[in-house]
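The following block contains the structure, expressed as structure tokens.
Here the complex is missing one protein chain, while the rest keep their positions.
Chain IDs A, B and C follow the sequence of writing; residue 1 opens each chain.
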């Protein structure tokens, strides 16, 4: 007999390993304690459905009472998740698979959050400019939704993805989204390699050398610090604006110091907390915890700002210093 | 000779040495005594345990029982390094050189002259100076010093090994078949080296299957049979017949079979017509190998005999000219083509080219014959084991079973496996490159009888050999090579050592 | 023979651990039959994955037996999976697409083999370049492919795709795993490979080449042809594994599908008794070797190990397994 065998087991499977998910784990742990359930938390080695699936299968077969999954490819995974949802209560988090029969979704709408990034860019470069997007991969759901959101926001109301050469540097091909010229017309990917994230930014800096009104956008958590590292090495801090995504501690610190303009965060701590809370309640037949719609992202800048209603969501604009403190406290509980 | 005086303590003594390998008792209770400044020859059949004993003396193996004394003190070498330090140096039967390094590097490998203390910076000047001297001792030109070993022919590699041993502070030099790939000329130079060592007080253990050499250079002979001492011979009683009797346990009378072969001089089976091959000499070469004859081919080390045979066997691409079998042109671009045409090669270096050492005797016997053992899609087990049994019996291959890894057999028995795999194919032309390298007298006699019988039945045999005795004893006709070219041809009645040597060194036909 | 004992011991220990974990963790009230059912279900899941690993391990092992190596396996798996999806989406019937993909795999292997034998390039280098090239090819073909996306685009293929899926992967129309079809496929393929390896002339040639290429050549073996054949088989099997991956997994991302599988395949082959020096290995060993990693991964998941601990546990288990294996072999050699 195992000393845990009496407890209810709640499982959380993320889409990959990342400090982002450490925050989520912290939240999940907290909720597990409060609800007196056993938590199984797993960050699979790579962001690939083929790595995630065996873990989900193993846990479902072992008889967990509820499972939360960060979906990688909603369309592809729907069928499998439907099977899962038939056996145990399923919560999707971070990325949704709406048709899977999940009981609810915990997470922001990545595309909406991407639009918030676009708005930051617009605010920094109101008269247009040259931008570059950096991301790990564009084959996952969030890897597609975030750049799409950014560009959609930039494109309104004028040009949308019109092919063009850069007005000052004709060798640079790209696309116009509104007044913004996207170099190469695509996001530069680094396949999750942090070192390559730096070299990608560095090479881009070399190419756009001398171009005014630059803004680099990093859409995975590690991208903004990587961009900043390259910008520093070229002594271009302040000249090249940086906008990020997610709450990487380095990013938050650099926002406070003014080297990065801002970032859009998802509050993964609450993803973990809410997922476990909902599932634990569900086991007891309590459906009241279920969430409706998607959660609100937050926009972090140096100086913060008042809350606003945007597209039906109540959005907070905390100061970077404050938010950094919150994150740090959250992380402490997982010992990171 | 003046060395008859009885020394006080022997230089090296081995007492009651036992050594077992899985399934094989290699040595049991072997005793050996080696006096200072003495050449002691060890003879015995293949698998008698000679190499094993030498490896024990040189610290490569540890004995299961028994003791070794050096100058009266018991010693136990935990590795070749310690043995070398104590002055016991072994030249292995198989070549052991780092062929990617230069000759000089190999001469000093493991004991480089260095400066700089722990940094062990090579003292290149000293290396170069000493290398020249060492090479000169074995008769290699100084120009070889900076050449990568892999570019040397086997004979020269063997000389490099010997030179390397000479470079140590050697007190006991063990040479395990040093002459198996040497021609007469180099062998004689080796005798001179041995004489000089002896004069300097060095003791030499000398293993050879060429009994004439033993007669010429040994002071004493120890004979091993089946891993046991089989007797000793003092200088005056060292004769071919005495040694053979002790080794084999019976008399071997007819050593070189001399069957009258009417077919000699018959139709050419294999014709090399004006061929030139890649890496060979510029001038074309023409040669016939006739049915039912044994064509001997002589030449010095590096004369290009091996290369020529490889060109015929499809290893070296032909640049021009034509090969004909029974008068019909054949295309040979890889060994399988030659084999399909009935031309097979017993290569010079059996470990490299002849055998898949870790695999079994049976595996090796079957390998080129799989197309005949059922189809390629299904090897008929019964037929295969019949073949194994037949050839193991026929060639008297000494092995516990057909499943024994061939690399664990003694050298001579390995050689017999190579014969077996080819003879099982019923070839038309049998190319033999150093056919009895490392083969004991008894087995040699068997192989000679076999070759002779096959030739008598119409097989064309092309025998490349550096062993003068073998050449003179077996050949129906001899072709002598010099610098990649045919220097001359000698029919049986004009065949003698002097004529061969003259042609081989570039002299005129008598 | 002895080479198999070590891996057998390892597997036995792992399976015992797996079953033990289930029994320990079984809820107090659960009837034994139900626990057994869950164990079985999990073993079938694992067997299916083992089957897929095994298919590539067979290919890797053949290449290793001839003294070569193939680092492009993972990329070929990924590329084939993507190709399979793209072919069907472009209107090629599944029954045609499967052999076509395997054929493409064979062509890839032919390329590898010819570069290695004709241009005498090092296998490690050729297949490492291949790893980039085939990964790149996958990315050029598509971003993400999945069954559901394919059926959406080609609804006609739905039932054909379903039957292919049933026979190759064992999943019924609802996506439930009915039997470990991939493992059965592995057994069939291992039988074929074993037949070639142990009963035909070709097997002898491969062993001979692996031990001593020159001696094989001098014995009349057409070394180049055999080498090429082995690379062709390896890549064709990898392509087949790509098909399996597509059918089994919810979705395939072109930038990461099949990643690392070359290492797992080689690991399986080596655990199963192949030596990277060539010339050694048995078909039974390959199957057993390939079974190790999936059951090990399953075990660590089931036991709910922390994500951070998992790599170390896997590495140490494999290492201990290898050491045990070596000792068993050494002992058996002494006692012979």
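Note that in this section a contact is a pair of C-beta atoms (placed from the backbone, for glycine too) under 8 Å apart; a residue touches a chain by one contact, two chains touch by 3 or more.
Bear in mind that the values here come from a model prediction, so they are computed numbers and not experimental data.
Contact with the undisplayed chain is limited, among C:85, C:130, C:170 or C:285, to C:130. Set against the missing chain, the residues A:188, A:241 or A:274 yield one that touches it, A:188.
Only one of B:28, B:46 or B:84 touches the absent chain when the whole complex is considered: B:84.
With the whole complex as reference, residues 60, 79-81, 84, 90, 92, 96-101, 105, 109-112, 114, 116, 119-122, 164 of subunit B touch the missing chain. Listed for subunit A, the residues touching the missing chain in the whole complex are 17-19, 22, 43, 45, 138, 168-169, 171-173, 183-184, 186-189, 192-196, 198-200, 202-204, 206-207, 209-210, 222, 225-226, 228-229, 232-235, 237, 248-250, 253, 336. For subunit C, the residues in touch with the chain missing from this view are 71, 115, 119-122, 124-126, 128-137, 139-140, 263, 266-267, 270-271, 275-277, 307-316, 318-319, 322-323, 326.
The rule is short, and it goes like this: only the chains that are shown with their structure count from here on.
Viewed as a network of touching protein chains, the structure reduces to a simple linear path. With each centre defined as the average position of its C-alpha atoms, the distance from subunit B to subunit C rounds to 46 Å. Taking each chain's centre as the average of its CA atoms, subunit A and subunit C sit 34 Å apart.
Between subunit A and subunit B the centroid-to-centroid distance comes to 73 Å (mean Cα coordinates, whole Å). None of the residues of subunit B touches two or more other chains. For subunit C, no residue reaches two or more other chains under the stated contact definition.
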